[in-house]
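Apart from one protein chain that is not included, each protein chain of the complex appears where it belongs.
A, B and C label the chains in the order they appear, each numbered from 1.
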């Protein structure tokens, strides 16, 4: 976690604490006690007890006195006692910190353009450290936004080397998030496991409808009246990862598959941008195969 | 088709002509020529040439001089020539005629209540001639709206007799439409064929997601962020009939399956009411396994 | 507040506590301490600090051990200390309690029908104790649902007497909520003040667009592409009360004012039902002229 000052940070430093633990009475009181003990002020707080997994999830934003680093250290120390008592799994980050991110693309530009534009506009807390394409088509767009572009072609034979190169880029840039912005390649099981919870994909259908290839053509064949997009965490189980966000758009009988593709691009980029934002703001927590999204 | 005057009819009698034929130049000119020749005025007109089936579809509303019956007879006669030339399949009805309809239900009231209320409010061109329930629960609701209720229980053993009774009710009432308003029973292939194109179902999911039983529970398990409903024509292929209308509603991680059911009921009744209205207004035409909906 | 057992109540009795106070650190810790001290378990909790008014708002659902009455009494007593320290304004109710409600109507049935149907379906925690109409048209609908109907005509001259009669009905039935379900009469300033925060109206436009009379005709004249409805608390300032919920529906140039009215009815009833549910579930808190809605 890098703590350098960045312009998106609020004037008073704020911290976002996310945690989960087995659900039982007293958690909120214990956590709010830690915060109150440090003179912190809760500026946003959400909780959820999952009836399916029996776990409790919490996201809390805190304004803390002191310098940024001091505040975080004090909070970490004070949490230690509660962690043991409630068996907490937790994470702490500065609100507004730009998450180092690698975006992977193929030939289609709409999602990449949207993410880069929003990032530059200060509308997404990302620091896009690299764009990786299995085709060179989008190098110019990345360059316009000042982001290094890596052309890493993939064939059946070169997939292991390509994934090794991808991992090298992720690790050398310190990336904490990989966004598949219409990458169109399936990651190996090993890579999925290695980056679990840190890779977000956009699938161009309203899952679980129309898994697999050419979903707009499938949607056309079935004659649906709404098309959609789904952003989800990537797991080894293709198109089955935990869903973060979904969105739909109305269509009618006059639309051919090519028009569905064009209409769908708008839905895809909105859906992906929302999922990426919520992830970067630590609003998405995993509850088994489902997500808790504290919007 | 009954031509008696009813209060929903516009002051000047209007007719709705729907037709389809192999697509080729000159159809619109020929049909509009027939209408112009009778001094008719087109008040609404929509066309669609399907690239998949190569067929042309048209729906046209016409204000015709003369008494209602005369006008329709003249139009029928004048169309004869065009029918032969273009190999037309066609249908003619009076705008606003209340379509004799049987509604089939089980125990859940929300769709039935919605359809009966809209009908009484003059908001749906239906004449609900009977409500058939495999349970007696909704008899009171039907009675309140002055509609005869038939309790026709169905078990595995009595299904043939029950369907025979249903058919008898449909035929004796002159019903032209059967609406499965959360009927929860699967019709036999024979009945599906016999009533093909005249039975509309509401499925409580966004098809093709979550076919079959307990779709809201399936949706909960998968963690989707939108739930939906689908209204479609019933065919022997369960949940695969041509889709007329779909709608969705946003949900989040806090909703349990029971709450999804409750939220979904609102979506179901809106979706079904729209599909039924469009069918009754002759706005839905079949184009292979897909529908053309002239909204 | 009546505490009699009703079927909508959860198996383990739960309580909903809503509160507001000047915003400062430590509130959540103090309130959660009271709950933890009683062995209560928080099942749902939401907070909001308003930057405009500087006030803090909280809604918390708690499962408490002991019999229903004992639990509530203990919670009330334990809160006393916190109330003084933080200057709390608070309210306590049993989760699922049916709120005694008077619905006021004129001639249009769609909102009344919707509320009564949802209530009977167990989908709205209301106990509709009376329907009051300035016209007699909807007496039959009220009767079907077993609710007493009072015909209280209003003319310019009889308005004071009519409002006195309304107040008498509200007080004699113990109603805690008055819903104007397309009542079409303006309440006097005196009545608005007297029932402040307890009267919910549905306005048939997307406020602040098209205040006043015949909003669908105004919307038609302006050529808008979406029509809407707004549910709000009633204040002496007509159509300016705090907004609880709004919804819209797409329309196009083919819709005449009568069709906008029909389409709008669907939006109105959904919007009103949501606002009434949220109010009855203590999810709506007033923050100056705006509402905090803990959905």
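We take it that a contact is a pair of C-beta atoms (placed from the backbone, for glycine too) under 8 Å apart; a residue touches a chain by one contact, two chains touch by 3 or more.
Quick caveat: nothing in here was measured; it's all calculated off a predicted structure.
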Which displayed chains the hidden chain touches across the whole complex: A, B, C
Return the single residue from A:53, A:113 or A:218 that touches the missing chain. A:113
Touch with the missing chain holds, among A:77, A:91, A:123 or A:237, for A:123
Missing-chain contacts on chain A, rising order, are 44, 109-110, 113, 117, 121, 123, 144, 254, 262, 265-266, 270
Chain B residues that touch the omitted chain in the full complex: 24-26, 28-29, 32-33, 35-36, 39-47, 49
Under the stated touch rule, tell me which residues of chain C contact the chain that is not displayed. 48, 50-51, 206-210, 221-226, 228, 242-248, 252-254, 256, 287, 289-293, 295
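Simple rule for what comes next: only the chains that are shown with their structure count from here on.
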Which pairing of chains accounts for the highest number of C-beta contacts? A-B
Which chain has its Cα centroid closest to the overall Cα centroid? C
Provide the C-alpha centroid distance between chain A and chain C, rounded to the nearest whole angstrom. 37
For chain A, residue numbers touching 2 or more other chains are none
